[in-house]
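Can you keep this structure in mind? I'll have questions shortly.
As you look at this complex, bear in mind that one protein chain is not there, while each of the others sits in place.
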Amino acid sequence: MSVTMTVNGTTITRSVEPRTLLVHFLRDEAGLTGTHVGCDTSQCGACTVLLNGDAVKSCTVLAVQANGAEVVTIEGLEQEVLHPVQQGFWEKHGLQCGFCTPGAMLTASYLLSTNPHPSETDIRDALDGLLCRCTGYETIVRSVQRAQEIMDERQTEERETKIG
Amino acid sequence: MADVIGSALKRHEDVRLIRGKGQYTDDIKLPGMLYAGIVRSPHAHARLVKVDVSRALKMPGVVAAFTGADLKDEVGFIPTAWIPPDSDMKMPPHPALAVDMVRYQGDGVAVVIAQTPAQARDGVDAVEVEYESLPAVTNPFAAAQEGAPLVHEDIAGNVAFHWKVGGDVEEIFNRAEVVVRQEFRQQRLVPNAMEPRSAVAQWNPATEELTLWATTQNPHIHRLLMSGILGIPEHKLRVVAIDVGGAFGSKISCYPDEIIVSWAARRLNRPVKWTETRTENFTVTSHGRDHVQEVALAGTKDGHIEAIRVKTYANLGAYLSTAAPGVPTILFGLIVNGAYAIPEASAEVYGMLTHTTPVDAYRGAGRPEATFLVERMVDLYAHAINKDPLEVRNINLIPAEAFPYTNPFGLQYDSGNYQGALAKALEIVDYAAFRREQENLRQQGKYIGIGFSTYVEMCGLGPSEVAGAVGFQGGLWESATVRVHPTGKVTVFTGASPHGQGEETTFAQIVAQELGVPPEDIEVVHGDTSKIAMGWGTYGSRTTVVGGAAIHLADQKVIAKARKIAAHKLEVGEDDVEFEQGIFSVKGLPARAVTFQEAALDAYLAWSLPAGMEPALEGTAFYNPENFTYPFGTHIAIVSVDPDTGDVELMRYVAVDDVGVVINPMLVEGQIHGGLVQGIGQALYEGVEYDTNGQLMTGSFLDYAMPKARFFPKFETAHTTTPSPHNPLGVKGVGETGAIASTPAVVNAVMDALAPFGIQDLPMPLTPRKVWQAIASKGGHMHVHDAI
């Protein structure tokens, strides 16, 4: 079946078997191997991407279901500068082996897009669909908090630049 | 330049990882690549009656299919790399694909190779296998009983080895005032690194070289073992681990799957990839722990421990995995006295074969099993003599002035101040106030508890002479090459193989500090046998301790040569040159100076080098430690138990660790946090269960409770610093401390909370149902605290 989707701003069309999962479409057809497969029961969240702006587990979406959709993967998070979530994870040691990290960062960016000032409990709850075996999660929580600060800082800068 | 060692430098590896540009094995795609799927036994124990791949070969996209019969004449048995001395060890033959018997659920019986991974999976389903199911045994104690099904027909009683260490303690037990006995079940755990294992093999027919990209912690050990198994000489075999997504011991082992794809790539002359599913990971990637322990402690009525005696049935699974025999012996038995000055000790270990997934190292590997039993026994002993567990610890902890301290098994603890770490922890937790609050809450029917773990562990594996003496079939030294380029940029080659720990950064910090080069000018290369001559990999909290020390020695060689070049240029004697922060200067004349970078350029131009000096600037060193290192500390857990549901809530967790000199405090904290969550996971959540047929009942993330973010409070961490006296950097290692220390702290805390019910011990994990059952059996009843 022919599937067309916009991945990180680029439209791609491929012919795939209906059983192709979105995660395999991204990794094998779009060549974006930053999205990882960590389990086969939809628990671990390593494969999380943004599908039309919503965080979803790309291992539990068929590529054909994403026909016509906009997808953002880890490779699309950075614009001219690192995304605040990337910067936050870097500064606060939110990753060790890096395998769950793309899923963690997209989950975090989704959380901050829907809840710009989450409490620590909000953050820990939002990470319920993410398994990380390295960090013990606390540095991920700090990373998300730092990302939120960076977002606020950048907004303030933007406002000041406009006024200036 | 400020000190780089000791600073919380952001990680170098993150630059790629936060952009999704890591290169994990499953990310590799080669032209013409084929995909392998492995047919696995659904039975724990069965005779293979028939394996027929003919239907699979007709499936779309299937290129080839092989069975154990196809491999058996070309592929050798997979050996273990650890043979404990004086143990009469029997090594059962371990074929990469089973030939006539399957011995655990997941044992491979055939491989199907196809154009796409999905076609390989379809092909797996098309292989027809006929099994004759046989009775299975999964528990190591049960396996030792008469009449238990045999895992390997010629290994009587399923005993792979019997190992004993320590003195005769019977006399002490016979006359002791107090003897405490307890059985502990160290439950089996699944390491569950988030990256499933993967292997990609490519055969080059022109050079007759095989390249294997694999998820491994120790590519050189893989190369060594695989060259023997596959009959490909080491110089024609390259093993590469680029980015590895966590391991925790589970990627030490040399696995059948990696051997199968390597053999198939050569046979088919096409690259072949295999990547496990999580379901496969649960059944075939090595598990950890799994002991049945009988422990006895002898002491006086006033709190002096006189002896400890341990008898353990350690489950090794169906075959002996790479490091498996070393884990419950050397890494366990030699340290069962823990941090206490116990005069006499003995440990006896039965290494048991069962119809289960092979067991190997899992974060801590042996030391958690030892630390747990001694920390729990101290609490049980305190209870038996009606003393506070803290008081008993104070009486028995090895005093600071006793270091270096030789334990009853002859290990020499390098340095320590155990009381100092305990004191620091008690600055964070007001113990007396806690006990008052606990009493008040008990009056209201609420139960909180506190648990201590004043642990020590053996790290930084290790002295190669000792490795040989304890039966490890390799060395445990480490290699480093520090290559300075003409522009003064530096490439560091290490034989360690970090996979998340962050040594690309830590090692750059060591080199930056010592050579005075900016950290961003340093690249650390690891995990490729074609680039690094030899090394022993990353496990046992050894990477910074042993690998870092090797880099330090290599740095000294570089500095010594650069100093000669600088002295030559400055026209002074070598002894008149000082080196500080990257600048060679004449003593007392700081203006007369040569930068490190200038010396490097001179070394390569070689226009004017001291007489007889070879060009270039590079140092290679091999560090063979003279002893292990012994990190220690005090962990305190505070929990509450809900008697209505059995829920255990971790309210506070305090970790004071002494890991010697800290190179990057941010990374050290990260290691401790990660270890804590795994250790607490063992205490409260995680545990493998098999049914009576040997079927894994906890074979997915739906059943096996992995720790999640919302299970934990903020951790409270602190340090004391007692440098290791024999390590040139003073470091002790930090990878395993959290996992080793935390499990008994949490269990001690829960038992403290349950003390009013007369409950002294429960087997891990302390699930709500288990805790509730125990309370209910002691007459606990429902309270409705929140009711109107």
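Per-chain residue numbering starts at 1, and chain names A and B are given in the order in which the chains are listed.
Here, a residue touches a chain if its C-beta (ideal position, glycine included) is under 8 Å from a C-beta of that chain, and two chains touch if they have at least 3 such contacts.
Here, contacts and distances are computed from a predicted model.
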item: Protein name, per the UniProt record, of whichever chain is missing from view ("asparagine synthase (glutamine-hydrolyzing)", "FAD-binding PCMH-type domain-containing protein", "NADH-quinone oxidoreductase subunit D" or "Tripartite tricarboxylate transporter permease"); value: "FAD-binding PCMH-type domain-containing protein"
item: Touch partners, limited to displayed chains, of the chain removed from view; value: A, B
item: Contacting the left-out chain in the complete assembly, out of B:L9, B:L48, B:A98 or B:A118; value: B:A118
item: Among B:T300, B:T645 or B:T692, the residue in touch with the chain that has been omitted; value: B:T645
item: Among A:V7, A:L26, A:V61 or A:I74, the residue in touch with the chain that has been omitted; value: A:V61
item: On chain B, residues whose C-beta touches the chain left out of the figure; value: 117-118, 121-122, 125, 277, 279, 644-646, 685, 701-706, 767, 769, 772-773, 776, 782, 784, 786-788
item: Positions on chain A contacted by the hidden chain, ascending; value: 1, 17-19, 21, 37, 40-43, 45, 48, 51, 54-57, 59-62, 64-65, 107, 110-111, 126, 128-130
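The criterion applied here is as follows: only the chains that are shown with their structure count from here on.
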item: Chain A - residues contacting chain B, complex; value: 17, 19, 27-28, 32-41, 43-44, 46, 73-75, 77-78, 82, 86, 89-91, 93, 95-102, 105, 120-121, 123-125, 127-128, 130-141
item: Residue numbers on chain B that touch chain A, as the complex places them; value: 10-11, 13-15, 17-24, 26-27, 29, 118, 191-196, 243-246, 248, 277-279, 499-502, 666-667, 669-670, 673-678, 700-702, 706-710, 712, 714-715, 738
